[in-house]
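All protein chains but one are shown in place.
Lettered A, B, C, D and E in written order, each chain numbered from 1.
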Amino acid sequence: MNFLDIVSSFGIFSITLPQAIMLIVGLLLLYLAINKKFEPLLLLPIGFGAILTNIPEIGLSLSPIERLIYENKTEDIQILTSMLGLEVAQLSEYLKAASYLELSNINSLSIDIGYKPGILYTFYNVAIGSGVAPLLIFMGVGAMTDFGPLLANPKTLILGAAAQFGIFATVIGALLLDHYGVISFTLKQAAATGIIGGADGPTAIYVSSILAPELLGAIAVAAYSYMALVPLIQPPIMRALTTDKERVIEMVQLREVSQKEKIIFPISLLLIVGLLLPSAAPLLGMLCLGNLMKESLVVERLSEVAQNSLINIVTIFLGLSVGSKLAADKFLTPETLGILLLGIVAFAIGTASGILVAKLMNVLSKNKVNPLIGAAGVSAVPMAARVANKVGLEYNSQNYLLMHAMGPNIAGVIGSAVAAGVMIKFLA
Amino acid sequence: MNFLDIVSSFGIFSITLPQAIMLIVGLLLLYLAINKKFEPLLLLPIGFGAILTNIPEIGLSLSPIERLIYENKTEDIQILTSMLGLEVAQLSEYLKAASYLELSNINSLSIDIGYKPGILYTFYNVAIGSGVAPLLIFMGVGAMTDFGPLLANPKTLILGAAAQFGIFATVIGALLLDHYGVISFTLKQAAATGIIGGADGPTAIYVSSILAPELLGAIAVAAYSYMALVPLIQPPIMRALTTDKERVIEMVQLREVSQKEKIIFPISLLLIVGLLLPSAAPLLGMLCLGNLMKESLVVERLSEVAQNSLINIVTIFLGLSVGSKLAADKFLTPETLGILLLGIVAFAIGTASGILVAKLMNVLSKNKVNPLIGAAGVSAVPMAARVANKVGLEYNSQNYLLMHAMGPNIAGVIGSAVAAGVMIKFLA
Amino acid sequence: MNFLDIVSSFGIFSITLPQAIMLIVGLLLLYLAINKKFEPLLLLPIGFGAILTNIPEIGLSLSPIERLIYENKTEDIQILTSMLGLEVAQLSEYLKAASYLELSNINSLSIDIGYKPGILYTFYNVAIGSGVAPLLIFMGVGAMTDFGPLLANPKTLILGAAAQFGIFATVIGALLLDHYGVISFTLKQAAATGIIGGADGPTAIYVSSILAPELLGAIAVAAYSYMALVPLIQPPIMRALTTDKERVIEMVQLREVSQKEKIIFPISLLLIVGLLLPSAAPLLGMLCLGNLMKESLVVERLSEVAQNSLINIVTIFLGLSVGSKLAADKFLTPETLGILLLGIVAFAIGTASGILVAKLMNVLSKNKVNPLIGAAGVSAVPMAARVANKVGLEYNSQNYLLMHAMGPNIAGVIGSAVAAGVMIKFLA
Amino acid sequence: MSALLSQGIDLMLSGMFTVFLFLCLLIVSINTFAYLLKEKTNHLPSSFVKKDNVIGNDHLKIIKAIGVRIQNEK
Amino acid sequence: MSALLSQGIDLMLSGMFTVFLFLCLLIVSINTFAYLLKEKTNHLPSSFVKKDNVIGNDHLKIIKAIGVRIQNEK
Partner (left out) sequence: MSALLSQGIDLMLSGMFTVFLFLCLLIVSINTFAYLLKEKTNHLPSSFVKKDNVIGNDHLKIIKAIGVRIQNEK
């Protein structure tokens, strides 16, 4: 072995152009996370995971069989195909048709031949494949959320429902792109794309891991990026759809909510979801569990760990796992472009729906709501509520809408989890 | 699809009566945990898990094959049976006789057909099926326990031994119920039921997960509920079995225990369990590890995490996993009634045994012990020690028995882990 | 059953001499950890794990099939062999030749026959077998490390490179022992042994888990023990290889390093490793991730949990898992003796190389470095840097070398991870 | 209209219907419990209610303060 | 007596025997180490031992205080 051999074996000489592009995408995500503070808790590990995933040669996000094929050593492929009793040419057909059990056996064989699962592949399976990580994040979110503003003015829940129209309109949008042959989407893929409009990271990851894991990377990146961009996306729509008179509406001060109401709420939400839409029960159930741990005041140890150590640990793995889905061959596709496009449409339609339904409510009820808080119904907690507050202050410097906007804002989390449940129920 | 179809597909229309009853049981557990502060750290997640488990349609605590059977779609069952080369009618027989390997294959096939494992099923397997969660709880308990009072007065260990009679007497009780045809118990089930008398949650869960996982839900609920009820269960027995003269006995002040003794204790306990009763080594070993981390003073980072973040995280999963065993068809059985009945008997006999042996020790030794501390031998740390202290103060307002009762109290933890080891050794 | 039967069934009567010796080894490790404060964070759980592993009868570190064979019940072995269609005598041959898939099936069969995996076996597989634990430790180390001193004086990286000669010289040493028939080592085993010279626990564990898991216990024990012994091993070598004049060299004060440089460093390190030596990317990547989380200042929650709860939890499991590799039959071998011997040689050569290259640099450059800091290039962070500082102060009481020594010290971590990557690339 | 599009519209209709129904049920549930719990606490003296208002003003101040900080942050 | 019952009684006997034997061995071990370590620290000046007693009294006070708090809690 001479030194030239060593140098020529460096990873850089086997990098593909798509991998190089994805390294830059990963760096861009790090830049957005660190310099622009775009949802850094997620985008930093996602960007880092994207870089790790696209490091040449090593296939950190690949399963054993995928690594075997990626490394493409004739000898090893022959060993595998002879073990399976196949011709080499038949392998890719066989793999496409393979059942879960067969795949698991093929992976075992590949391990025998010397291909271990990539570490990010392991992280993905444990954290997202199992569904555990988004659920634990939801538990932590529940333990951090004060449902008080929502309980004080429950009719703002309507706004959290309305904004979910962004989700379903986007599904239709994706199907139209497919219909006109622009970008092809299956119904499952369209649904998973639509959920970006839920403006809720764990929900988007949970749904896409079930309906369209191949798009999970793009969907999660779009969801978190647009959530960070809410202060840019929403205000123009808010201004376009409201009159000056509406924007200065001052809302009735929120009543005090008793601790008992706060304890009963997660329990009744759990029962309603359990009895109406069981497919939404994992997501909303964990949200309720976290919130009940917080509000019950009898398990402070558990509440504390759920909203600190546990959610932080899970966030690291969730981010890296999402990053593992940013492999060049899966991310650099027309679908990703479509998802990025549709995602911003979803946010816009959701924002508009929330505002318009708020205006409709004002027509029907004498207790006026400021339609700006309707925009907070998309969720993107707490960013969208802050945006509503900020825009409100621009027109009436005494009008603090923050607490009022928190109601639809949190309702939007519930609303998109319900939408997710509907999708899982009918499509999974 | 019309809206009536949607409404009629709501979960509430497919709920079974047993499931509805179990939802109420879950709510009852939440009520006990939150309003009555019954061991809320466990009973809150257990109650919550019970509700999740009994949500209709979705089978959150079921394995893939169990979900396939629960959802009962003719088509899917036919696919599975044809894959297995069976008639549909043969399936249930086949499943009953299936080996671990066959079951694991059947589950893979069910995943292929579209049935993922329920999230609580996953939690149960990882947390309890593997044995890890109760062991980590024990490690945390070790890191939180000061064995000082026990080391200062080691003869109180005898009381911690005596109280374990409640365990074995209950085994006989269960077998008598079986013998007279009231409720049928196997020897393993009787043993797992008896361990409730150990008044130690992780031990009860660990043993029943090995000997009788089908009863784990009822056993854990009984164990934690009765531990919370110790202030009601024990005092009448304590008063009945002691004289006024005995109850006012003041005990010799405990000597100081050096740090070296505290370091050596977990190590010597580990060696004794390793050389006498290896089957108790996982439980007691982890207790010793936690305690050694605490007392060695050289690994404060590890001790701190074991008694905070780690035990709290594990407690959440342990509780939900126990809740997963409260499925209607497994909980609403005569065995559960028997377990609830036998559990309280176990506590009562354990309490009585501790007190009576304390009285016997007073006959044989000149250094008198207050027999009230014998009741603390059942463990239920630290509740039973507090009860002994409180009852003692009722009769002699200067007589603080708390520290003296901590000795048998902690000894009771060791004693029931030894009893658990014997059961596992002879029955597993 | 009479009481004599019970007593004669005690574990102590089935202990083997090697197991008894290993119990003493375990106690010795605990003694070193607690009384001598030898890397207690690792050696305490390792020692404890060693004791648990060598408890007779129960096989806590064995797989199901290993437990079946260890317990050696004729009946169960016959059941297994008949299931496999083998003669009893053929079993051990069959197991030796078994593929990963076959072994996994045999383990399933053994579970069916009643042999569960030992708890330490489970810990090992999850923590080390998967590669996760050393990587998470590295992430935590990254989140705790300030690369400032290295960035301020990058040429000290050369010293961190030089000291890795200890690693490769030791590989040759091991092969020479093999060559002359003293102790037999394969190339993989020699490489894994050499990595002890990296003076970096997680790297040693990571490499040996891949190249020579059968030696992992001895290698990890040697690595951590010698790291603790650095204050004894290094000073004589440092004195022997430096002149009085060299030892008093005062170095130029380190420049301030901007936060931007600190942010860019882990990213550029990640890219360099990704493009040059992908096989080192898991280790160095996680180091970079931890450091980026720290330095980016935008994800303090994640940085905090990585360097506290998460690393502490992982350390407990890592230590116990390493301890699981201290089973008598695997540890009490000539290889272990060889490893202990070669390990100290590796430290000595690494130290010497660092010092000598520092002297060489002084010949070539006008900006003099104190050659004592070359010794810190072995890593053993931060012990070796402290030793350099201390020896420096002995000769010049105003000469604080600590910050200067941190550069090569941290560079040594990177250097040995690169060496690890080379080994994995060519040998795995 | 293609089958796929029509399935998508079905999904949209059932989705939005369920979301609204769900959140409306939640409103009913919240109002019911608020009413039931109010019933129970109605026996409090009116002075307590006044005090509540004072707290309310504090609350308002806090909200304004938060708002100002948020504004400055942006 | 049924076989099952007799097995149960066997389990009880061996269980209680082992529990008692185990905890008695633990007592022996504790006492042994307490004795051995006492031996070593016996050379301390008597003033140190007195101080120890003072600590003991503090200890008692603390225990009482804890007791009072617990009583109030209940």
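Note that in this section a residue touches a chain if its C-beta (ideal position, glycine included) is under 8 Å from a C-beta of that chain, and two chains touch if they have at least 3 such contacts.
All values reported here derive from a predicted model rather than from experimental measurement.
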Checking the contacts here: which visible chains does the omitted one touch? A, C
Which residue, C:Leu44, C:Val132, C:Val171 or C:Met238, contacts the hidden chain when the whole complex is considered? C:Val171
Applying the definition given at the start, please give the residues of chain C touching the unseen chain. 150-151, 154-155, 157-158, 160-161, 164-165, 167-169, 171-172, 175-176, 178-179, 187, 190-191, 231, 253-254, 256-258, 260-261, 264-265, 268-269, 272-273, 276-277, 386, 389-390, 393, 400, 402-403, 411, 414-415, 418-419, 421-423, 426-427
Interface residues of chain A toward the undisplayed chain are 1, 3, 6-7
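Throughout what follows, only the chains that are shown with their structure count from here on.
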Centroid from C-alpha atoms only, then distance chain B to chain D, rounded to Å. What do you get? 40
Centre distance in Å when chain C and chain D are each reduced to the mean of their C-alpha atoms: 55
List, in ascending order, every residue of chain C touching at least 2 other chains. 309
Chain D residues counted as touching two or more neighbouring chains: 14, 18, 21
Checked against the stated definition, the touching pairs are A-B, A-C, A-D, B-C, B-D, B-E, C-E
